[in-house]
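As you look at this complex, bear in mind that one protein chain is not there, while each of the others sits in place.
Chain naming follows the written order as A, B and C, and within any one chain the residues start at number 1.
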Amino acid sequence: MNIKVAVNGYGVIGKRVADAVRVMPDMELVGVADVATDWRVRTAVGLGLDVFAATPGAGTAMRAAGMPVAGTLADLLSQVDVVVDTTPKKVAALNLEAYRAAGVKAVFQGGESHATTGHSFVAQANYATALGRDATRVVSCNTTSIVRILGALQDSELLARARGVLIRRATDPGESHQGGIMNTLVPESSIPSHQGPDARTVRPDLDVVTIAAKAAHTQTHTHFWTLQLTRPASREEVLETLRAAPRIAFIRMADGLTASNTTVELMRDLGRPRGDMWEVAVWEDVLTVEGDEAYLTYQVNNESIVIPETIDAIRALAGTVTDGPTSIATTDEVLGMRRDFLPDALRAVPA
Amino acid sequence: MNIKVAVNGYGVIGKRVADAVRVMPDMELVGVADVATDWRVRTAVGLGLDVFAATPGAGTAMRAAGMPVAGTLADLLSQVDVVVDTTPKKVAALNLEAYRAAGVKAVFQGGESHATTGHSFVAQANYATALGRDATRVVSCNTTSIVRILGALQDSELLARARGVLIRRATDPGESHQGGIMNTLVPESSIPSHQGPDARTVRPDLDVVTIAAKAAHTQTHTHFWTLQLTRPASREEVLETLRAAPRIAFIRMADGLTASNTTVELMRDLGRPRGDMWEVAVWEDVLTVEGDEAYLTYQVNNESIVIPETIDAIRALAGTVTDGPTSIATTDEVLGMRRDFLPDALRAVPA
Amino acid sequence: MNIKVAVNGYGVIGKRVADAVRVMPDMELVGVADVATDWRVRTAVGLGLDVFAATPGAGTAMRAAGMPVAGTLADLLSQVDVVVDTTPKKVAALNLEAYRAAGVKAVFQGGESHATTGHSFVAQANYATALGRDATRVVSCNTTSIVRILGALQDSELLARARGVLIRRATDPGESHQGGIMNTLVPESSIPSHQGPDARTVRPDLDVVTIAAKAAHTQTHTHFWTLQLTRPASREEVLETLRAAPRIAFIRMADGLTASNTTVELMRDLGRPRGDMWEVAVWEDVLTVEGDEAYLTYQVNNESIVIPETIDAIRALAGTVTDGPTSIATTDEVLGMRRDFLPDALRAVPA
Partner (left out) sequence: MNIKVAVNGYGVIGKRVADAVRVMPDMELVGVADVATDWRVRTAVGLGLDVFAATPGAGTAMRAAGMPVAGTLADLLSQVDVVVDTTPKKVAALNLEAYRAAGVKAVFQGGESHATTGHSFVAQANYATALGRDATRVVSCNTTSIVRILGALQDSELLARARGVLIRRATDPGESHQGGIMNTLVPESSIPSHQGPDARTVRPDLDVVTIAAKAAHTQTHTHFWTLQLTRPASREEVLETLRAAPRIAFIRMADGLTASNTTVELMRDLGRPRGDMWEVAVWEDVLTVEGDEAYLTYQVNNESIVIPETIDAIRALAGTVTDGPTSIATTDEVLGMRRDFLPDALRAVPA
C-alpha cells in the first residue's frame, strides 16, 4: 500500500517535493496546502493538484480569488500518513503540534532547528535512526552536501579536519525581483557559519569549520574546502572514495563546465525538471591533493539537492522500507540521478 | 512520409530545434552536426542523437576526444529533406552553397541577412509565400515578436504607428561566464535599431521604429511600445485583437507575475523543457489605452520563441502542409503552447 | 550675511547637500541631524560636522555609542534660516509642522508629494515662484531631468508630445547589499508611471507619458524618448536647443562612452566628489531626428542630479538671490558643472 503524503507549503522546496512524490511508485500525493493565491499556487491548480487552505483565512481568500479549495489543512492531514512541512521558518514549529494531534508523521526542512524534532536526517548517514520516528528534519542544502562529501571521506578514515568557504547564491531565481544583492559580496558576520555545526547534528564525528558569504548570483552554492587528511594520500584515492558514495556526481573544467551557470545549463539540456540537480557536483579536475592536504571544490543546487533526502525521509518515518540503501536506490533510479552527466565512454579522456 | 531533418549547429537554438523536431509526428531528426567536442555536443551523444562532424577538422577532433562520429556534414545532408542551419553568423551564408549543391532545402536563423535567402519568415504572416522555396530565414526573436504583435494589430486596422524600446537580455544563461555586462546599461549606438527595419522584411506595411539597449540580466527581452492607433479604441478591443492572434499568451501583474524572472519561474513550474516560453507573454493588466494611443509591454524569451516558427518553416519548405494555420495548429498542440498559463477559471478574476 | 542651513537626514541626498552647502560662498552649514549610529553618521563626525539627534531616542543611542551629539533637532532649527529635509518619505510631512513652528523655511525632496508644500521646484523652470515661500519640494531625479530636457524643448516651441521609457537603476550602490534585484527586469505595474504626471507639477504645459522599469544595475537611470515635434526639424536644431539650456551636458558613443558605467567612470576620472554627475548627460550622437519625430537618449545620476536644484531652492526660499539665472550660475560655477566633459577642441571631431 502506498504511503499517502501531504505537502504543506508550495514554495521552492514544496513544489519539488510534490513532483517527486508523484513519480515515486510507493507514494501517493494527496494534496498540497498553502496560504497564497498568486500564480504559484494557481499553477498547482493548473497541474491538477488538490490544493488545501493551510489556514482558515487562506481558504476564504482562495475562494474569493476563484480558486477551487479541496479543504482545510485538517482535512488534508486526516487523509495522509506523512506530511512534508516546507513552510517558512517560524511557522513550522507551531505546525508540529497540529501534526502530532492528527497522528501524522512529519518531515521538516533545514530552516528549522535540530531541537524541533530531535533528529536531523541525511539518508546515507542515518536513515536507520529515523525509522519509525514521528518526525525528522532534512538538513539544509549546504549541510546535506557537507554530510554527503565529508561523511564519505570520514567513513574511509581519510579525513582529519575540514575548513570550508561556502560562497552562496544570494536568493532564488523566482524571488530575485524582491530580495537580492547587487554588485557586492556579503560575508556572514561571524565564523563559524551555521553549516559546520549543523553538519555535526548528523555527523558529530566531523571536525569541520565553515565560513560563508553571499555572492551576486542566483543559482547554486559553491564550496571550497581545504581538507587535512589523516595521512598522505593520492588524488585518485580521494576521488575513488567520493565515487563510491551516493548522490555525488562529477563534472570537469576540461569539458567546458567551467562555472556554475554551465552546470545549470547542462541540467536544462539533460531534460531535468526545472533544470534541477540533486547530486553534489564535484569538479573532478580541480581536485588537488598535496601530501596530506586536499583541495576540493563542488557545487550545490540549493533548490533541489534535498529532494531525494526528503523522499527517503518519508519512507524512513513511514517505516515501509527498513533499509537505507534500498530506499536511496529506489529514489535515485526513479528521479534519474547520475554519477556522471556525460556518456561513460568520454570519461576515458584524460583531464 | 515524414520530413527528414538535419540540424547544423547544436547551440542555443539548434538543440531546441532538434528536440522539437523529435516530437513532431510528421518529422524525423536524422542527426545534428557541430564542430565542438565539449559538454554541449557530448550531451547530444548522451541523449542518443547521431552527431556528424560539420567540418573535416571537427571529425578528427571528435574522434580524438573519444566521441562517436556518425559521418560528415555531406553524409548528413545526403539523408535529409531539410536542414536547419543554426551555425554562427558568418558560417551560414557559406553553408547555403553546400545545401544547394546537396539538393537540400534550408531554414536559416535571424542572425543572417534577409538577402541570404531572399525570404524572411514568420508563420502567421507569410507561411504561404515560403511554400516550396529552397530556403528561408526565420527572423530573430525580437523581430518574430514584433511581427506577431504588431502584425495582428495592423491586420485589424488598429495600428497606425509603433515606437518601441527593447530592453534586451545581455547574453544567454549558458554563456554568461564569458561574455556578459555588469552593473550597467548599454544602449545601441544608433536609432533605429535593426529590429524595426527587420520586421519590415516580413511586414513591409508596418510603420515601426525600435530603440534597443542591453540590460544586466540573462533571460528574456522586454519590449515597451507606444502605439499610435488609427482611431480611439478601448483597451478591451486591443486585447481582443491580440487574443485572436496565435502564439501570444497573457500574464498579469495581479497574479504576482511582476518581473521577467517570475515568468521564467512559471515556465519551469509548468514543466516546460529548459523552462522555455515559445509565446510572446503580454502583460494584460499593464496594457493601457488612452484615446488613440496604446502602451503595451511584453516579454520575449530569446532562447525559444523562434522554435515553433522554425518547425513551421520546415513544413513550408518541404511543402507537406500547404496551409499555414494547419501547420501552426499542429506545432502548437504538440509543443503544448498556450494562450493562458494559468487555469481558465481564474481569468474571471478582475485585474 | 550667509544663509544658515541645516540638513535633516544624512543619507544619499543629505550627505551630498551638506557637502554642497559647505562649498557655497553664501551659505553656512550649521549641522546635520540623523537618527542612526552606524558608519554613515560616524563618517559625518569624522568629517568634522556637527551632528544633532533628530529624535530624543536617537540622542540617547548616539551618546551610548560614544558619538558626540551637538544637540536636538530643535537646537539645530533654532540656529538656521533654511532646513533641507532629506528624511525618508513618511517622516518629512510630519517634520513640516516642526519647521513651521520653528520659523524655519524648508526644502523637501521628490519622495514627498506636491501637496505637502504646494510648490514643486526645478530651478530653470520656476525659481521665481519659489521666492520667499516657506517651503518647496525639489522634484525627484527623474522628474528633474524631464523638466530640464522637455522644458527646454517646450520653451523653444519644438515639442508637441513626449513618450518616454525610463530604465531605472534598481537601488543605490551603498544599499545594494540589502535591497536589490538580480538577473531580472521589473516593469512598473501601471502606465503612466508617476514621473510624467510629476513633471506636470512644475510644467503643466507638457504632454508627457512615462513608462518605467527597474533594471539590474545600481548606477544612473537611462531615459529613452520618442518626441513628437511641432514641425519637422533638423537634428542640429534640437541639439542647439538643448545646448542653450542649463545643466545639460553631452557625451558621445564615438568617444567610447557607450554605456552607463563608462559615464560613471568618467566622473571618477574628472575628480568629481563621489563620482557625482549633476548634469543630465545626453548622448549627442545617438540623438536622431526623422521629420517631425526625435529620438533622444540620456542618463540621469539619481544620487546627485538634484543637488544643484536643492542649492538653488535654498536661495529662493531665503530670498537672498531674486534672479534664478544668477543663482544657477553661482551654483554651477562653484560645483564645477560642465556643458561638455571632454576638452573643447575635441568637439570638432565628427561623430
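Everything below uses one rule, namely that a contact is a pair of C-beta atoms (placed from the backbone, for glycine too) under 8 Å apart; a residue touches a chain by one contact, two chains touch by 3 or more.
Note that the structure is predicted; figures quoted are calculated from it, not measured.
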### Option touching the unshown chain, where C:182, C:249, C:294 or C:335 are the choices
C:182
### Task
Touching the absent chain in the whole complex: find that residue among A:47, A:131, A:160 or A:209.
A:209
### From C:259, C:294 or C:335, residue that would touch the chain that is not displayed
C:259
### Query
Of C:71, C:273 or C:319, which one is in contact with the hidden chain?
C:273
### Positions on subunit B contacted by the hidden chain, ascending
170-171, 173, 176-178, 180-184, 186, 216-218
### Task
In the full complex, which bits of subunit C touch the chain not displayed? Write them out.
15, 38-40, 42-43, 45-47, 65-68, 173-174, 176-177, 182-183, 255-259, 261-262, 264-266, 268-271, 273-275, 341-343, 345-346, 348-349
### Task
Can you list, in ascending order, the subunit A residues touching the missing chain?
163, 165, 167, 181-187, 189-192, 209, 211, 213, 215-220, 222, 224, 226, 253, 258-262, 283, 285-286, 288, 290, 293, 295, 297
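By our rule, only the chains that are shown with their structure count from here on.
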### Query
Taking each chain's centre as the mean of its Cα atoms, which chain lies farthest from subunit B?
C
### Query
How would you label the subunit A and subunit C contact, same or different, if same means the shared numbers make up over half of all numbers there?
same
### Task
Would you mind pulling out the distance in Å between where the CA atoms of subunit B average out and where those of subunit C do?
42
### Task
Could you tell me the distance, in whole angstrom, between the mean C-alpha positions of subunit A and subunit C?
48
### Query
For subunit B, what residues touch not just one other chain but two or more?
182-183, 218, 258-259, 261-262
